[in-house]
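Everything below concerns the one structure shown next.
Missing here: one protein chain of the complex. Every other protein chain is in place.
Take a look at chain A:
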């Protein structure tokens, strides 16, 4: 095997791994869209907010410290304790469930029956609101997530494969964090599928996704299901926030990871959980291979461009995406 081929394989593997990271973000979009038909523009900000909350709780930060200090004339910023990771994650989940309840109670309950574009615009407002609240609660400084997640390439794999294609092959590089993200994504998808297939609330969620009115007529509480769905999306956002935040620190640019999820959704379909995974893998692999083979010829930085062009092609030839439900409206 030539060195060039081995490096191509390395790029391909890393592309797949990057795709998993994109899928983690895309999953949250799918959950909400499938259950309620809402394209949740705030999903990226939810990932940011969840990660900020986790980091803030772990560090023992006082939420809204600036406001408290300004009103009371105090100078407190930290409680002086550090919360263990597992407990902090549980507390963050509680916060995200509370957020889901608030969204349902104060926003979408008042918008029942509105056009999809109205609901979409409501999520834009929600995104700005949540970003502002996140800033007020936890501040805008970059936070480090001390969860003990592994960083760096797998030295074992490098040592095992070094020199395969000749002296100028330095072994396969695979990021350990990406490996963890892959395992987490597999567990997450398996859990979501098991939940929707084998639990009462999961089946109710699917029923609501299929037909709201029919679900309502058999006694399913739409209110509860939508809170459940937003809570699940909040949990998925937390997982995505942890994985992306481990790379760069938790900072406000995390909200922009949603931009990486959009082509994944267009390709995989907005209503399919497996579609989010497969779409992510295709986008990740495709953009990395394109950058490797063509990028240097056109000045580089082709990844975002490629992802959106590929998504555009799918929109033209298969608008529902690979796994999305075909929408047929009879007149």
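By our rule, contacts are C-beta pairs under 8 Å (C-beta built on N, C-alpha and C of every residue); 3 or more make two chains touch, one makes a residue touch a chain; residues count from 1.
Criterion: contacts and distances are computed from a predicted model.
*Asks:* Looking at what's absent rather than what's present, what does UniProt name the missing chain, "Carbohydrate ABC transporter membrane protein 2 (CUT1 family)", "Branched-chain amino acid transport system substrate-binding protein", "NADH-quinone oxidoreductase subunit D" or "Heme exporter protein C"?
*Replies:* "Branched-chain amino acid transport system substrate-binding protein"
*Asks:* So which of A:2, A:144 or A:199 would be touching the chain we can't see?
*Replies:* A:144
*Asks:* Which one touches the absent chain: A:64, A:101 or A:292?
*Replies:* Touches the omitted chain: A:292.
*Asks:* What residues on chain A make contact with the chain left out of this view?
*Replies:* For chain A, the residues touching the absent chain are 7, 10-11, 14, 18, 21, 66, 69, 77, 131-132, 135, 140-142, 144, 151-153, 170, 173, 175, 244, 247-249, 251-257, 260, 288, 291-292, 295, 299-301, 303-304.
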